[in-house]
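One protein chain is absent from this view; the other protein chains keep their places.
== subunit A ==
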Amino acid sequence: MNNSAMTQPHAAGTAPAIRHLVIVGNGMAAHRLIETLGCMPGAPEHITVIGDEPHGAYNRIMLSPWLAGEIDTEGLALAPPTADHSPQGQQPRITTRLALRVTGINRRQRRLECADGELIDYDHLVLATGSRSAMPDIAGINHQGVGGFRDLADARALADSAEQGGQAVVVGGGLLGLEAAEGLRKRGMQVTVLQRSHRLMNRQLDDTAAAMLAQQLSERGIQIRTGVQVAEILGDAEGCVSAVRLQGEDTHLPAQRVVMTTGITANVEPGRSAGLVCDRALVVDDQLLTSDCHISALGECCQFEQHTYGLVEPIWRQVEVLARRLCGSTGVPYHEASCATRLKVSGISLFAFGPTDAEGDHEVLTYHDNERGEYRRLLLTDGRLVGAVLYGDTRMGPWLFELSQQGVGLDAVRHSLLLGQADTEALMAEQSSCVDHDPDNRLDNQLKHQPSKNKTHQEAA
């Protein structure tokens, strides 16, 4: 292991600023970071990535289709990092360490301590340890058969219990919960989703869209219960889960499997133990640096200002910022940007951004085709688009998001907004064109082409 004392960042294109970069965590963020560094001049000479899962990096977003049986395990795998695209031909050497758990960080010596006793030195350390399903404090939460849905192990456990059939209860009607529910249903279980809020996906959808979603899922055979809270999880003599009891209800929902999808908890260890500043997650600055200038944090384990992360889009932007810094240049600092939520619940398309519920000064435009399960709701303030919920047909989502980002005034075309991009742009073009579409104006031209004008008539005009 090298032990470089280099502290001064180098300009891009010169010798690497960092000789040995160590990344803890082998998830999608780490994978993306390595891929990005591989294409950049001034990348570290050597990158070691340490993952505690026994298998290589995989696309966690695809766990839902995997659970639903739509793809197989091979389909999950992310391509092993290759770093042969560097324009300067400087390819980082990459070492991947699987099934290795980091237990401590010796910041002074810039050295990692691993569960098997191994010590790994680093010039710079990136923590990309991700998150796990939150396990609320409910009686019976530790019963056998109660788990989350976050990684491949979770997914496998769910698939295994589905082999036996029976009933499953999913606690949490957000994206992950609904995906788990759909996966289990497809694998033959009878599934009930419990949602504390009065509607599904309450952070992304409004009442109408949520109701359409609930109806669609119900039609597929998933029981949806909203406005309910779990009182306790009951188990049998062997400690295996047997049922769920709801607050204010006496009857039990029988369950051989309970999936907790009420939220995620950042994996802040081992950073916190090493004394890094930590709030809900590891606090980073706009260069993704933690309170230690040799340690960065990335993705779901980090916190920037008050934001923590669960969606991939801002994390990709974090990767861009971090990779540039690791290559010795500082560019645009990371900043929080609004982003659209694009969700795919097994064939159900959703797209949303901005406020979920209409407030006082919002003007509301809706399109609803109940029979087809298509719904769009736009929120405008002062003629500008500030939010949208699209359900069913989300093709115009990116365009609407773009319109909202541009902040253009849309009053002149607002009646075409719900119809789509082509309609709106045609209208914009028409309105900006000097050509007047009233055929009567031709008469103006005819008058102009009279050999001499009827002056009295014209002067009157």
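Rule of thumb we're sticking to: a residue touches a chain if its C-beta (ideal position, glycine included) is under 8 Å from a C-beta of that chain, and two chains touch if they have at least 3 such contacts; residues count from 1.
Please note the rule applied: contacts and distances are computed from a predicted model.
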Omitted chain (choose from "Thiamine biosynthesis protein ThiS", "4Fe-4S Mo/W bis-MGD-type domain-containing protein", "Heme exporter protein C" or "Peptide/nickel transport system permease protein") - UniProt protein name: "4Fe-4S Mo/W bis-MGD-type domain-containing protein"
Touch criterion as defined above, residue of A:114, A:231, A:246 or A:418 at the omitted chain: A:418
Positions on subunit A contacted by the hidden chain, ascending: 363-369, 371-372, 374, 393, 414-416, 418-427, 434-457, 460-461
